[in-house]
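To start, the structure under review is shown below, and the notes come after it.
Shown here: the complex without one of its protein chains, the others still in place.
First chain written, first letter: the chains are A and B, and each begins at residue 1.
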Amino acid sequence: MINPFFKNIGPFKLSNLISQIDNISSISDDSLISDIKNLSEATKDNITFFHSLKYKDIAKKTKAYACITKHEFSHLLPKDCKKIFYKDVLLLAAKITEKFYPSSIMDSNNFDLIDIKKKFKEITCGTNSLVGEDVQIGANTIIGHNTIIEKNVIIGMNCFIGSNVIIRNSIIENNVHILDGAIIGKKGFGFIPIENKNYRYPHVGYVHVKKNSEIGCGSTIDRGSLSITIIGENTFLDNQVHIAHNVKIGDNCMIAGQVGIAGSSVLGNNVMIGGQAGISGHLKIGNNVQIGGGSGVIRDIPNNSKVMGYPAKDFRKFIKENK
Amino acid sequence: MINPFFKNIGPFKLSNLISQIDNISSISDDSLISDIKNLSEATKDNITFFHSLKYKDIAKKTKAYACITKHEFSHLLPKDCKKIFYKDVLLLAAKITEKFYPSSIMDSNNFDLIDIKKKFKEITCGTNSLVGEDVQIGANTIIGHNTIIEKNVIIGMNCFIGSNVIIRNSIIENNVHILDGAIIGKKGFGFIPIENKNYRYPHVGYVHVKKNSEIGCGSTIDRGSLSITIIGENTFLDNQVHIAHNVKIGDNCMIAGQVGIAGSSVLGNNVMIGGQAGISGHLKIGNNVQIGGGSGVIRDIPNNSKVMGYPAKDFRKFIKENK
Partner (left out) sequence: MINPFFKNIGPFKLSNLISQIDNISSISDDSLISDIKNLSEATKDNITFFHSLKYKDIAKKTKAYACITKHEFSHLLPKDCKKIFYKDVLLLAAKITEKFYPSSIMDSNNFDLIDIKKKFKEITCGTNSLVGEDVQIGANTIIGHNTIIEKNVIIGMNCFIGSNVIIRNSIIENNVHILDGAIIGKKGFGFIPIENKNYRYPHVGYVHVKKNSEIGCGSTIDRGSLSITIIGENTFLDNQVHIAHNVKIGDNCMIAGQVGIAGSSVLGNNVMIGGQAGISGHLKIGNNVQIGGGSGVIRDIPNNSKVMGYPAKDFRKFIKENK
């Protein structure tokens, strides 16, 4: 991911990156590390992290110069990848991410906002809507009342943005509709539990809403941590939907009201989800999948499946068992 | 339904109504068609549509002059009803609805709003609340801050409207409470799936909230497509409830937090619904029904029933099976 919004203040020497962390042996390696990325995206001057066996296949192939991990996972990483051992892998990853991207921890309010009408004289816009200095808005986009387009936002042409909407850290393509009260691009719900003082995981990603999509009233879409949260082309979300950080939804999907999708799950194209269904985190939902209303999906779902239930199972089986 | 808000720009000759539609044989019938209505409400100068066997009993009795349908349903319609065959019945119905009501497709923002205090000098109202030109508000109604009462709205007397509320295309009777952040009257979530470019179904209906009712914080109530979305008298909705288009809720109902009711379902009087329960679309829930929290209702429920579970079943059976 090329990060369009959060400023990377690296590179740092590997030795310096970890020198101020408690309970870690100092390292004399002064190689320059340019960024922290996940196992699959890391390149030869990056640091990465490996905290769960779920990612062992990707770990084997990582190109990262160094990797934060546990002793027992050491043999699963490439030989030439420098291992950095720490008892809480995610905590160290979070602290190093924060070093590279110090502005990503808090969604501090932006107080340099001005009336959209003053900045974009050609935009049709309601009363009392505000916009940050670095925001771009395309031609023929319409914006309602009391809407805040805070910072790190690029909006395409012919978009419709309702009233009381809040957008930050997002790329919105052409012809997207974002309805009243939607909140897009806030940091994800990521915390590393530490006794009496949880550590907030930095979120340096953004939200990417592709063309011709629609986001319903009161829906929330959180930005990614090290990755992007994606809503595909021509995908429609109904009201009160919640999309957590790092989720990637394909094209032509239909997601009904009050659905929730937990962090890092990936959905294919042409997925249809009934109202109030929930999808657990880190799952893979194939193409052309149909998920019945109220379902709770806790396992991967292959292409072309139709499921329902909690936990979600084959649709015909669910109906048969519940005659 | 007499439509109080969306302007019908008909009548049109039947031949003209369908002349610009792709893949349909031209028709030489120049009869004047005044409106498009559903099977039961259509009169002898209306066009209607029949797309699902679920409606075959109503189809037999329709009084419509013409009906869009499929070849295989033709024999279920009255002999003197002119059949118009099209592969995607709903798509053609949508396109014809759009011809009659061109303003119903998009909830374009209304930019002619003015400060409520300027238009209604006798109303007690907070800061920065806006109101459209055609809005009516009754005596002794109180309105909070940052609230937008956009257009096509009639509000009765002695109502309490909170802050950050958005209302459009709605009739609100006397003594209704609408709490902070509720969004009422947006178009429903209706799309006809077409590859790479779904077709938005027009919503020419409205929301009718009857007297003494209460709508909780952050709740959303969508307006109907060709019909009305109704909240009955003395019915109370808690926070974060979602009511989809065409839903009709009776009197004296109690609906707890985060409940969702999908499109076109009809609820009787004295219905009590526990938190997070969901009701699928096109269902009929009788009078005096109690639905336990978290239930998923996927079938009609007769009067005086108490149900719980997913799918919802008899309450005693649910408790017995889950001891």
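Here are a few things to note about the model shown:
Simple rule for what comes next: contacts are C-beta pairs under 8 Å (C-beta built on N, C-alpha and C of every residue); 3 or more make two chains touch, one makes a residue touch a chain.
Predicted model only: the values in this text are computed from it and were never measured.
Between the chain not shown and the residues A:183, A:271 or A:285, the one that touches is A:183.
Within the whole complex, the absent chain has one touching residue among A:166, A:204, A:289 or A:308, and that is A:166. Within the set A:156, A:205 or A:278, the residue that contacts the chain not displayed is A:278. Contact with the chain that does not appear here is found for just one residue of B:10, B:132, B:162 or B:205, B:162.
In the full complex, chain A makes contact with the omitted chain through residues 106-109, 111, 113, 128, 130, 146, 148, 164, 166, 181, 183, 186, 189, 191, 193, 195-198, 218, 220, 222, 240, 242, 244, 258, 260, 262, 276, 278, 280, 296, 298, 310-311. Counting over the whole complex, chain B has residues 124-128, 142-146, 160, 162-164, 179-181, 212, 216-218, 233-234, 236, 238-240, 251-252, 254, 256-258, 274-276, 293-294, 309-310, 322 touching the chain that is not drawn.
In the analysis below, only the chains that are shown with their structure count from here on.
In whole angstrom, the spacing between the mean C-alpha positions of chain A and chain B is 33.
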